[in-house]
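Every protein chain except one is present and positioned as in the full complex.
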Amino acid sequence: MMTHQPEHLSDAHVARILHQFRQHAPLVHCMTNDVVQTFTANVLLALNASPAMVIDPEEAAQFSGFADALLINVGTLTQDRQLAMQAAVTAANQAGTPWTLDPVAVGALTLRSAFCQQLLSQKPAAIRGNASEILALAQQAAGGRGVDSLHQADAAVAAAQQLARDYHTLVIVTGEVDYATDGSRTLTISGGSPLMTRVVGTGCALSAVVAAFSSLPGDGLLNVACACRVMALAGKKAAAQAQGPGTFVAAFLDALWMLEVAA
Amino acid sequence: MMTHQPEHLSDAHVARILHQFRQHAPLVHCMTNDVVQTFTANVLLALNASPAMVIDPEEAAQFSGFADALLINVGTLTQDRQLAMQAAVTAANQAGTPWTLDPVAVGALTLRSAFCQQLLSQKPAAIRGNASEILALAQQAAGGRGVDSLHQADAAVAAAQQLARDYHTLVIVTGEVDYATDGSRTLTISGGSPLMTRVVGTGCALSAVVAAFSSLPGDGLLNVACACRVMALAGKKAAAQAQGPGTFVAAFLDALWMLEVAA
Partner (left out) sequence: MMTHQPEHLSDAHVARILHQFRQHAPLVHCMTNDVVQTFTANVLLALNASPAMVIDPEEAAQFSGFADALLINVGTLTQDRQLAMQAAVTAANQAGTPWTLDPVAVGALTLRSAFCQQLLSQKPAAIRGNASEILALAQQAAGGRGVDSLHQADAAVAAAQQLARDYHTLVIVTGEVDYATDGSRTLTISGGSPLMTRVVGTGCALSAVVAAFSSLPGDGLLNVACACRVMALAGKKAAAQAQGPGTFVAAFLDALWMLEVAA
């Protein structure tokens, strides 16, 4: 069950944090899946951040040392990539670089499930997944007990809160409404469009944006919630202009580029 | 030579099968090349199907067990990927998941040629290639005899029919006109646009759509021919709106999303 009431993220925060983000222009080391590389890079560029994809184990460890943030997305995990990701996470932790986990399809598939479990204890700054992924991650961490008896959306929020407390991290559950929690405070973020689910990579790109926002100073929970809101606002604006998922992609990147948030 | 007369695919079938497809919304496991991952995923999403790219050998085998269809595209084959693809095909056959082969550039390049040969005897539900690829596959299967003395387009259709009979599969040869055959019946599909050849991945994405349609119940040959027609119709519509290959990509995905076929 949910352990406290969520509150709604205010756009006054979003306006301020987005401005700060564009000034800061973080360099984001993305170790992500094969399918979403281009879109992820273009989303970050449209927000004035700098993406870099470095994947050799030694180079990935070197790069995590001077990047502002690191993203680990296990969508097309292989054993080789797991080694490189682990090297990057270790180096990021040594350098104090915040890193974010996107546990794509964790649960049924064995390699990624074991790897996500292994990563949980390595101090991610944030975890971003959909309800099924956050539930699977929490259940696995808890040895399978508990949360599956609840309605899925509520259960995922409760699972997110528990994960956040157990691992001292921020957890974001995305869906029609997004939730961001540090375990004791939970923010809800609305917006977006169903068209975002008919284009590959919107969730994965959000995780990269969460990673990027997590590098900002200030209130960590507000920062990652702001990442969700920025993507939701751009999604809503783009959907209003698009004729389908093809024109949506271009309109979405344009919307991120031009986004002004009314405080 | 062609062993029987092709007949033209009727749009009455296409309207019915496309409706069924969108209801069914198949989950398609795509093991495809590096260049076309995003476009392939977006094409499937625009048709209301669900793409998933899982590439670790163990995970790929697990995933093929619960996917509705599997695509094997050898465009950027490596020895590691070959192992993963073989594991997925074996698991797909055990689970009864239909799988489709796209033998990109088979013939001159040795690794993929040997692998395609090895896969032929493993019961693909369908094979989709251009005339050169289908000819190369058939000649190689036949030890180099025969079909090369004919005009290429006719020769490819004859080769497709022979391959379909020899391997109890469906073969699709695409070009200005597409042909789909089970070896005893051959359907022709028209439509499309030359602009489709100036955008990377239209052929590879068609193979993913063929894989997806092959998971439907009913007449297998009609189903895969319908996949060709759906892509051709969207291509024609998009070309009428586009100013070049850039705007074509967006218009094509929009057209798939909104496609209504007049029965």
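Going by the order they are written in, the chains are A and B; count residues from 1 in each one.
Following the convention adopted for this analysis, a residue touches a chain if its C-beta (ideal position, glycine included) is under 8 Å from a C-beta of that chain, and two chains touch if they have at least 3 such contacts.
What you are looking at is a predicted structure, and each value in this text was computed from that prediction instead of being measured.
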Touching the left-out chain: which of A:Ala12, A:Ala114 or A:Met258? A:Met258
Candidate in contact with the missing chain, chosen from B:Ala15, B:Val35 or B:Val177: B:Val35
Out of B:Ala25, B:Leu83, B:Leu109 or B:Ala240, which touches the unshown chain? B:Leu109
Considering the whole complex, which of B:Thr76, B:Gln117, B:Gln140 or B:Ser190 touches the chain not shown? B:Thr76
Positions on subunit B where the hidden chain makes contact: 33-39, 75-80, 105, 108-112, 197-201, 242-247, 249-250
Could you please point out the subunit A residues that touch the chain left off the display? 34, 37-38, 41-42, 45-46, 48, 51-56, 58-59, 62-63, 66, 80, 249-258
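FYI, only the chains that are shown with their structure count from here on.
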Cα centre of subunit A to Cα centre of subunit B, whole Å, reads 34
